[in-house]
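A single protein chain has been removed from this complex, and every other one stays in its place.
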Amino acid sequence: MRTPHEHHLHVRYAETDQMGVVYHANYLVYMEEGRTRMMAARGLPYHELERQGWALVVRKAELRYRAAARYGDEILVRTWVERVGGASIRFRYELERAGAGELLATGTTELACVDLGTEGRPPTMLPEELRARLGS
Amino acid sequence: MRTPHEHHLHVRYAETDQMGVVYHANYLVYMEEGRTRMMAARGLPYHELERQGWALVVRKAELRYRAAARYGDEILVRTWVERVGGASIRFRYELERAGAGELLATGTTELACVDLGTEGRPPTMLPEELRARLGS
Amino acid sequence: MRTPHEHHLHVRYAETDQMGVVYHANYLVYMEEGRTRMMAARGLPYHELERQGWALVVRKAELRYRAAARYGDEILVRTWVERVGGASIRFRYELERAGAGELLATGTTELACVDLGTEGRPPTMLPEELRARLGS
Partner (left out) sequence: MRTPHEHHLHVRYAETDQMGVVYHANYLVYMEEGRTRMMAARGLPYHELERQGWALVVRKAELRYRAAARYGDEILVRTWVERVGGASIRFRYELERAGAGELLATGTTELACVDLGTEGRPPTMLPEELRARLGS
């Protein structure tokens, strides 16, 4: 498997909750940051994909929370393309507290490709360019 | 001025921050809940307005925070139509802790009407039905 | 298994994204609404649990997205207690478009109990009252 894409982000105050840690749903946002930055780094920004008439919609997500991220933390999001199917892609993620190297969370998301230009947005095969840029 | 529309909502855990109170940007969401519930109560749900080809976009917002809302609170959102102009509407809001009657925040938002069906979404006159339902 | 707890909510504009549907991370918020309303309905509101010195922290989450929720939709969140362990609880959820009866998403979350009053917030056994109220 290829080396992962690495993206650094800073926890925002808005992302914390009254437990004093990052609210759990925000890890899905961090993971999305990971995969969209990866796509941009490989030459196909996600907004460009939508402009061309396709979208990637999340079909499945799995998360395991291991340690709490806190305000003031910098987080390193590692993203792998785990599997490129005919009409879907699975990404895998590891989030760690940057510097400390402490694992915060792991997860996967599976995204299906849909055709934005057709009524009902039916699932469709992955565009060739996407496959070329994300495939191994 | 007409009596305000009243909407009750419960603070969600997701809306708190590490200060142990509702994160300040969420009051704009609560105010939006107030005005869209008011529109629905007056027979023109906002999603119906968009379906007809218009949108209301926020141009100005002013908020004053007076006491902190907390998880577990029920909030009463009072909404008034403060002014109906040719191409914009101003709403006014008061949020209080339900039961306690304690004032949490006040604010106003001014929204302009735009035409979703025209490239660039130019400002447009308020549709007659909207004016009829929200005007005094 | 007991009958599920049922909670109805309305999609907020703030919860949509530019694909015109509910942003996927918000389903975790809806599921949290489901389980906290269930706790309140069984006599132990979650804020009361925190006041007593315990918190439930999400350790795992799994989601499957089946159809898109939209602005204007009312959503029915069904919540089950799937398993009560010594120090954790697993909840299961089904979200459907109310009225239509169309399944939108399913998922599970596993939450561990931690002791807020002890430095480092160590995992702890579920308080007896919580077990009594959520256990079958």
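For the reader, a short list of remarks on this structure follows.
By written order: A, B and C. Residues from 1 in each chain.
Basically, a residue touches a chain if its C-beta (ideal position, glycine included) is under 8 Å from a C-beta of that chain, and two chains touch if they have at least 3 such contacts.
What you are looking at is a predicted structure, and each value in this text was computed from that prediction instead of being measured.
The chain not displayed touches subunit C at residues 13-14, 16-21, 23, 25, 71.
Mapped onto subunit A, the footprint of the missing chain covers residues 12-14, 29, 32-33, 36, 45-48, 70-72. In the full complex, subunit B touches the hidden chain at residues 18-19, 24-26, 28-29, 32, 50, 55, 57-65, 68.
Following the convention adopted for this analysis, only the chains that are shown with their structure count from here on.
The chains that touch both subunit A and subunit B are C. We define each chain's centre as the mean of its Cα atoms; on that basis subunit A and subunit B are separated by 32 Å. In terms of their C-alpha centroids, the spacing between subunit B and subunit C amounts to 27 Å. With centres taken as mean Cα positions, subunit C sits 23 Å from subunit A. Shown for subunit A are the residues that touch two or more other chains, namely 18-19, 25.
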